[in-house]
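Notes to accompany the following structure.
Complex shown without one protein chain; remaining protein chains in place.
Let's turn to subunit A:
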Amino acid sequence: MDSETSSSVDEQVGVPVATSDTRGKHRILAELKRVEQDSKFLQEELEELEKTDNVSTVCEELLRYIDTSPDALLPVTNGPLNPLWDRWFEGPQDSQGCKCLIL
């Protein structure tokens, strides 16, 4: 029996039997509460899933968003184009401009 096992260990180190028994019980009770809570959350999720759209409905929304957003990195994109996108290719690009030392 578990309580007897913990008793014998505790007697060896001089800890009162009742305290160790209670501590073990509290741990298991806390763990039990967590599992029961998880169970409740999962049940809620299952109920929610009954009213949930399937993937194809979501995909339609996704496509619409992508199709209507301008994107600087695409070869073919929605407008408007922003001239600032091309700043990376303009002006002097002196790669040796910074001479600071990392000490």
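To be clear about the criterion, a contact is a pair of C-beta atoms (placed from the backbone, for glycine too) under 8 Å apart; a residue touches a chain by one contact, two chains touch by 3 or more; residues count from 1.
Just so we're on the same page, contacts and distances are computed from a predicted model.
Selecting from "tRNA pseudouridine(55) synthase", "Signal recognition particle receptor subunit beta", "WD40 domain-containing protein" or "IBH1-like N-terminal domain-containing protein", the unshown chain of this assembly corresponds to "WD40 domain-containing protein" (UniProt protein name). As for the chain not pictured, it touches subunit A at residues 1-3, 21, 24-25, 28-29, 31-32, 34-39, 41-43, 45-46, 49-50, 52-56, 58-63, 65-66, 69-79, 81-82, 84-89, 93-95, 97-98, 100, 102-103.
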